[in-house]
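Only a single protein chain was left out; the remaining protein chains are all shown in position.
Here is chain A:
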Amino acid sequence: MGYTITEKILARVSNQEHVKAGDEVMAKPDFVMAYDFPGYTDLYFKQMKEDFGIERVAEPERFAMFIDHMVPAATPKEEELHIGTRKWCAENDVPLFERKGIGHQVASEVGYAVPGAFVVHFDGHISQLGTFGTLAMGIRRNLLEALVNERISIKVPHTVRVNLTGTLGKGVMARDVFHHLVREMGPASCRFQVLEVGGPALSQLSTEGLQTITGLAMFTGAITAVVNPDDARLAYALPRARKQLEPVYSDPDAEYAKVYDIDLSKLEPLIVIPPTPANSRNLTEYLGLELTNGYLGSCASGRIEDLEIAARILQGKQVAPGFQLNVVPTSNEIMVAAGRAGYLATLTEAGAFVSAPSCDYCFGRMGAMSAKQRAVSTGTLNVRGRMGSPDSEIYLCSAATVAASALEGKIADPRKYL
């Protein structure tokens, strides 16, 4: 019986020849990362010093910090948090990435998405590094274990395999694919397991689209998502890689907890209705619902293909009167590329408010909604109060659907504009 990519990576970092799902191991993450957030990193830094006597981390190159929330700072207190993070990174010689964009995306750009590597973060959306064959897990407060100890305790997870076949239709995006997976498989289908995405259609999906799918994996209950990296993903990741590792792949006879086959040709645009990411619905059931806001951005969606399709839909047109459209490229690298391609100018001319990369629109620190407002959003989540008032509503969908809806001020089908 063969091994999954997950079992192979966890065997290497646990110094064992083989491990199988269900084994409990002590694993040394190749990289340990976090973003600064009140009550998280500031507390960790304090605990490391006061509870564990750690003045400086060993192997600082294994750690990375990102300042991507509260950017730019709006209060002296927020800036104090960033000052603390800068100081800790400088004292520990730990790389710090600030004002470069949303950390989960920047991590790939600056070489932490090493095929075959094991990465931990407290935030689960780090799973998007799985696009490049990296096993990246959000372990919540247990990140402290990775900060104070060389190794962390982990139970080798089982894997659920999804085989994608067929071709996506016009106006159907990776975002729709993910929400379809939640509907088809269920929001608990991959609980405590790894979502491994593969199949013949994988090579047709853009790297960006795959980042969207892997980045949202937690809403299937998965602890991360991973892909056996093909030439296109390796061509992106290997020249940037901060560590030399041999990429690993699942064996053809690897054991899976369950296997799903998804035909992309049959998919239509979806919309996820509030108040939970479990609520995937056909977009066509909600057409015409009045809207006040739109958000195109986040670590899930806000990459070039998202900005491109939105620009194509909005080209030469205007956002509906009274509708507020916030567009936030996921990283500086993406913002520059979108600027050079003319997408940002097109979106701005159409009436979008284009903002520099930041996490803040996704959780309502910026562009916050008031009671009774309703948004379409490519953010990660639609729980109550995520983007402002608990009495506002968030409908999650693709960038194309956000753009089409911005034109009409109502939930709209992007296919008629493409």
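The working rule: a contact is a pair of C-beta atoms (placed from the backbone, for glycine too) under 8 Å apart; a residue touches a chain by one contact, two chains touch by 3 or more; residues count from 1.
We adopt the following convention: contacts and distances are computed from a predicted model.
**Student:** For the chain omitted from this view, which of "Cysteine desulfurase", "Cytochrome B", "Raffinose/stachyose/melibiose transport system permease protein" or "3-isopropylmalate dehydratase" is its UniProt protein name?
**Tutor:** Hidden chain identified via UniProt as "3-isopropylmalate dehydratase".
**Student:** Among A:Val71, A:Val119 or A:Leu144, exactly one should touch the missing chain; which is it?
**Tutor:** Candidates A:Val71, A:Val119 or A:Leu144; residue touching the omitted chain: A:Leu144.
**Student:** Touching the hidden chain in the complete assembly: which of A:Lys20, A:Arg99 or A:Arg191 does that?
**Tutor:** Candidates A:Lys20, A:Arg99 or A:Arg191; residue touching the omitted chain: A:Arg191.
**Student:** Of the residues A:Pro29, A:Gly101, A:Gly124 or A:Pro229, which one touches the chain left out of the display?
**Tutor:** A:Gly124
**Student:** Touching the absent chain in the whole complex: find that residue among A:Thr276, A:Gln315, A:Asn332 or A:Ser355.
**Tutor:** A:Thr276
**Student:** Could you please point out the chain A residues that touch the chain left off the display?
**Tutor:** Those residues of chain A that touch the unshown chain are 24, 47, 51-52, 124, 138-142, 144-145, 148-149, 153-155, 187-188, 191-192, 218, 221-223, 275-278, 381, 383-386, 390.
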